[in-house]
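Complex shown without one protein chain; remaining protein chains in place.
By letter and in written order, the chains are A and B; residue numbering begins at 1 in each of them.
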Amino acid sequence: MTLTKLLERLVQLVPVLLGVSVIVFVMMALTPGDPIQIMIGDQIVTPEQEAQMRRDIGLDRPMVERFFVFLGNAIQFDFGQSFYHRRPVADVIIERLPATIELTLVAMIIALVTAIPLGVLAAVRKNSIFDRIATVGGLLGVSLPGFWFGILLLMLFAVHLNILPVAGRINYGISQGITPYTHFLLIDTLLNGRLDAFRNALAHIALPAITLGLPMTAILMRVTRTAMLEVLRADYITFAQAKGLSRQRILWRHALKNALIPTVSVAAIETGSLLGGNMIIETVFGWPGLGRLVVESIFVRNYPLVQAAVLLYAVIYVMLNFFADILYTILNPRVKL
Amino acid sequence: MSVIEQSPPVVAESLFRRNMAAFMENRLAFGSAIVVVLFILMAVFAPWIAPNDPYATNLFFRLQPPVWMEGGDWAYPLGADSLGRCILSRIIYGARISIFIGAAVILVATSIGILAGLAAGYLRGWVDVVISRLVDILLGFPYLIFAIGLMAMMGPGLGNIILALAYKEWVIPCRVVRGETLVTRELEYVEAARALGASGRHIMLREILPNILSPVIVVATIRMAHVIILEASLSFLGLGVQPPTASWGAMVADGRAFILESWWVSTFPGLAILLLVLAINVASQGLRDAFDPRFTE
Partner (left out) sequence: MRIFHRTLVASAIALCAAPAVHAQELIVGFTRDADTLDPANHRNRETETIIRNIYDGILTRSSDMQIHPEIAESYTQVSPTVYDFTIRSGITFHDGSSLTIEDVKFTLDRVVQEGGMGNGQSSPRASLMGPVESVEIMDDTTIRISLSEPWPLLPAMLPHQQIVSRAHVDAVGSDGMATQPMGSGPFRLADWRRGDSVVLERFDDYYGGATGIPEAGPACVERVIFQVIPESASRVAALLSGDVHIINELPPHSMNQVNNSPNAQVMAVNGTRSFFLAMNNQGEIFDDVLVRQAVAHAIDRDLIIDRILGGTATTIDGILSPDAFGKNHDLPSYAYDPDRSRELLAQAGYPDGISITLDTEGSLRDTAEAIASLLTNAGITTRVQVGEGTLLTQKWRTQGGAKEGDMYLSSWGNSTLDPFDIFVPTHRTDDRGNSAGYANPELDALLDEAGVELDRDRRGELYQQAEALVNADVPYIYLWVPQDLYGVSTRISNWSPSPDSRINLHRACLN
């Protein structure tokens, strides 16, 4: 991949993001429902006051005008005011982002840490009992409906065994005095040297992260296994074996290094879909992330927030793909830069 | 001409037979395929199998436990839901929704995906640019959020769920078809057909398509499992089919409020989703191993 090609890829992002903006705007504009009516509910209002409320959030303007204002402002990273929070949408989203990213990353780490060794073992002991169990186990992982499995886990660990908390990210009492350097609680608690708080945060994130990470584990295990099988057949491995290197050394040093390339790039891309797919897990576990906020916002017609959040998801997705490509290039010596 | 027209399908067919044989040998995959067929039969013959009317409410049997628990009754083998409806019967009828939506979405999406993918891969040029860009844009949307937004826009209903999921789902077969087409269009027999003056439509549908169908079918079965979970997720969020129609996802959603006292209401429909999706996944894995040469080890 040359520098020009890199730039070309970056330029291609522009029409994609523009397309996403258009689609999400039109989609929200065509969705019936009225945020003002939702706000007022059963309460007293006069028609003049209703019109005033509509003016205040800019919904009295024609749709085309609203679209160009949205686009013009979005280029300057201004996504407007959230109808309900009455604050800049960007602020509201950024406040919720650390929780979502932390959950996604922990889920991905759980997936990688279990998937890679299992995938390697399955490849090495191809067609053994272990391979078959791992394969079926993996398929079981992708087949579990997260919203259902999450509820069962919650019932077991938080209610019946009562060893894990029901909701939230950390207990307030324990979290006091922790300086939020990164807003990722698992990192902040460690940076503050507060192992008790770290354990508490870990207990909170465990169930949602496992539920979210399980399908990913299955996918990554499959990718690792396939890649590993391919690598093990390659010439240089045969050559290394001929040279008399130990089996362990060949496996973990040479083969795995190359087999990891597809695993890592798939993981990078899938991180994007995890980010956009965790609203159900967030709802079930009361996790204060962005996904739950976006779904709630669709239901209450909070147009600016939905538009900005979807745009953000698209940017993250596109960037992750981009980095996966670069990663692929760096890790794989056969692909020339 | 006739030779060119005939030969690739013949090759495809014998390959298909060989692959089918390989698939049959995979006992686990074959067994799963049978489970899937049983689910389909259950859906088709639901009225004859279900012990009760799935829509009949009886508030006096509200939240009745399954037969093996205290207070259970053979009248409701898996217990009753919050309106006193038979959970087993609703699961049996719910199979209709899950399988129908899964199949319909995949059918619609795969058809669109094949056409778009063939056009993009064979015609290249601006057609390819437009389709590929559209694919990129749609991939940028988180799947579930896109579907939720579409459902809010279109309103609830069976047809709308299928549309909401198919709007994005077609992208996946499209990418597969486009990639395969790019390779296949350079093959000798395609070039020969082109040299003999065959029309683009003929080449795309008659020459290329039969030869790239295997990976498309494999992808379609894998995606079907995924679509079933997505439909259940939409129903879970209250955006599914209209009541009193039984949908597994909606049954899990309705039952979760009662899960502390009456675990059976949402546990059994969840198990049904798991079982069907797992069976499809195992079977499609077997299909992939048998049909897709790149994955045969």
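Here is the rule we go by: a residue touches a chain if its C-beta (ideal position, glycine included) is under 8 Å from a C-beta of that chain, and two chains touch if they have at least 3 such contacts.
Given the structure is predicted, the values throughout are model-derived calculations rather than measurements.
Among the chains on display, the ones the left-out chain touches in the entire complex are A, B. Contact with the undisplayed chain is limited, among A:Gly80, A:Pro165, A:Pro262 or A:Gly277, to A:Pro165. Screening A:Lys5, A:Arg87, A:Arg233 or A:Lys257 for touch with the missing chain picks out A:Arg87. Within the whole complex, the absent chain has one touching residue among A:Arg66, A:Arg225 or A:Arg292, and that is A:Arg292. On the side of chain A, the interface with the absent chain consists of residues 32-34, 37-46, 49-50, 52-53, 56, 84-87, 92, 95-96, 99, 151, 154-155, 158-159, 162, 165-169, 171-174, 193-196, 199, 283-286, 288-289, 292-293, 299-301, using the contact rule stated above.
Contact between chain B and the absent chain runs through residues 56-57, 59-60, 62-63, 82-83, 152, 155-156, 238, 242-244, 254, 256-262.
The definition used in the following text is that only the chains that are shown with their structure count from here on.
Those residues of chain B that touch chain A in the shared complex are 28, 133-134, 136-137, 139-145, 148-150, 152-153, 155, 225, 229, 232-233, 236-237, 249, 252-253, 256, 259-260, 263, 266-267, 270, 273-274, 277-278, 281-282, 285, 295, 297.
On chain A, the positions that touch chain B within their shared complex are 12, 15-17, 19-20, 23-24, 27-28, 30-33, 126, 132, 135-136, 139-140, 142-149, 151-152, 155, 159, 226, 229, 273, 275-277, 279-280, 291, 294-295, 298-299, 306, 309-310, 313-314, 317-318.
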